[in-house]
Every structure is written in C-alpha cells, then in structure tokens.
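What you see is the complex with one protein chain gone and the rest in place.
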Amino acid sequence: MKSAEHRTGCHGDAVAAVDAPGGQVTQPHKQQLLKRLNRIEGQVRGIAKMIEEDRYCVDILTQVSAIRSALDAAALQILEDHTRGCVQTAVRKGSGDAAIAELMDLVRRFVK
Amino acid sequence: MKSAEHRTGCHGDAVAAVDAPGGQVTQPHKQQLLKRLNRIEGQVRGIAKMIEEDRYCVDILTQVSAIRSALDAAALQILEDHTRGCVQTAVRKGSGDAAIAELMDLVRRFVK
Amino acid sequence: MKSAEHRTGCHGDAVAAVDAPGGQVTQPHKQQLLKRLNRIEGQVRGIAKMIEEDRYCVDILTQVSAIRSALDAAALQILEDHTRGCVQTAVRKGSGDAAIAELMDLVRRFVK
Partner (left out) sequence: MKSAEHRTGCHGDAVAAVDAPGGQVTQPHKQQLLKRLNRIEGQVRGIAKMIEEDRYCVDILTQVSAIRSALDAAALQILEDHTRGCVQTAVRKGSGDAAIAELMDLVRRFVK
C-alpha cells in the first residue's frame, strides 16, 4: 500500500502496457495472468474435492505442489513485469532506490 | 496414483481418522482443511480481482506471497497427518520402506 | 538437542548403518556425506575468492545457487536416512509420535 509515488504510469514503457488514471497499473500480461489465476482457482477447488472424496494424501499433495509451481510462475511473471515497468521507470525518474528497496522486500518474501 | 497398497486404513490410528472402504483416506483434519482451501480459493479470486482493477503490482505480489504461505501450511498439515497415519501404519505392517520413499519424494518436491 | 530417547541405535536397521555407543548415530552414507560437505566447503571458499577478485555479481550468485542445491541435496539425504532409520525404529518401539513431530519440524524449516 506504500510507495504510491512510483505507481502512476509505471508500466508506461513496458511491452503492451496501458496506463490507467489514478495511480493504477495495468498488468502487461493481464489476460494471460487472469487465465492463469482462473486455472489455479480451479486447481484449489479440485484439491478440496479430492479431500471431500477421501482421496489418497500423496495424490493430494502432488496436486498441492503443482498449484505451488503455478502460483510461483504467476508471481515471477508479475515480478518481472513490475521490474521492467515500474522499477525501470522509477530509476529513470530518479526514485530508483525506493523502488529497488520495495522490490527486494518482495524477492526476500519469495526466497524464504 | 501409485503405492495403493498402503492406502487402506492408513489413518486408522491417527487422531479422529475414519477409514473408508476402497483404499480411501479420510483426512484427520478434513473440515479444517476444507475451510483452509475455501479461504485460499477466495484469496486467489481476490488476486484476479486486483489484477482486473489494475491494482499496484507490489500489493498483488504481497497477496500472492500470503497465498503461498497458506498453501504451504495446508500442505504441511496434510504431510504431517500422512506421516502420522499412513507412513506409521506402513512401518508397522512392514512396508515402511516404500511409504518412506514416497514421503521423501513429496518432501523433495516442497523443498525445491 | 532434545528427543535423545530415540537416538540410540536408531539407524540399526538402516542400510549399512552401524550403531555407536552413547546415543550416537552413524550416518548410513557417512563417507559420501563427508565428501559432499568437503565439496560444499570448497565451493564456499570459491565464492569468497570470486568476491576477493571482484568477479561479476551474476556469476557469484550463480555459484551461490549451486551451493544451495548441493546443501539441499545433502540435507535431503540425511533426512531420508533419518526417516528410514531413527523414525522407523521409533515407530516400531512405540515412540513414533515424538519422532514424527521432530521430523515435521525439520521439514517445516526446509520448506519455508
């Protein structure tokens, strides 16, 4: 919720990015991401169904690990677009240090 | 899908576990797990909504990292119940080595 | 340091394991593990040398990631031998629950 200052237009020069008014960020791969999240949502529902049906733990956990990979792939896509768009724009505007601090906080969260 | 031989009744001596016929496994924390998965499903939908609304990437990624933690917590719960139930039962029945090989495959998948 | 009670002889029926007196555990893959750790130690020294020589960050980080994989592989080997040996023995002796709680604490630490 912080660092609103590098939001506006930060994907302006990224591939296929469109600026929205009011400090918003249109994801460059918006439709692809929505499709991915839709699929992940279905996978989560699928696991609930497996548990309902008393399926074998190992089969359930194999599915959970597949969701985790799908979620990581989506996160890495957003992270890359964010770096190419918002962070790069911030660097050019002279507020690179704040944007990079924020980026590293995210990376830290995903590494650990 | 493999290792069907240690499925039947493998949670039989775990806390609150009930055996189902036909090689099925009733999760000892079934209702709790279903509630968790329901919440995770809602969180995934929430992220799709954030992307729809062009919310800031960092806020989206913070949410993705929260889902990841929730998913890991669910996985660790299932893994622990599986070890206490199925693996322990297999060891007692003399088929511990196959059950442990299967368990380690799962752990490997979540560590990497 | 806890759970000393399932230490003694816990690898007694694991592949190539030899019990040592005094609650000790001889790793079934002792020589292989020592060789691995020796190699990892050399890799860590190699990174220090790269930093000394002002080598490019990306090349250094590629090496750090290789060490991390090597370390995880060693950990998974020890974890598997521990499960096959100590945990399995504990289950047979009736102290499976304590051994499994301890095992899950370890897994939790490596997953997160």
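For reference, chains read A, B and C in written order, and residue numbers begin at 1 within each chain.
Operating definition for what follows: a contact is a pair of C-beta atoms (placed from the backbone, for glycine too) under 8 Å apart; a residue touches a chain by one contact, two chains touch by 3 or more.
Because the structure is a prediction, the values reported are computed rather than measured.
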Check: shown chains touched by the absent chain are A, C
From A:Leu33, A:Val58 or A:Leu103, the answer for touching the chain not displayed is A:Leu103
Contact residues on subunit A toward the hidden chain run 72, 75-76, 79-80, 83-84, 87-88, 91-92, 96-97, 100, 103-104, 107-108, 110-112
Subunit C positions in touch with the non-displayed chain are 1, 3-4, 7, 20, 23-27, 30, 33-34, 37-38, 40-41, 44-45, 47-48, 51-62, 64-65, 67-68, 71-72, 74-75, 78-79, 81-82, 85-86, 102, 106, 109-110
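The rule we apply is simple: only the chains that are shown with their structure count from here on.
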Dist(centroid_CA(subunit A), centroid_CA(subunit C)) in Å evaluates to 33
Where subunit B touches two or more other chains simultaneously, the residues are 72, 75, 79, 110
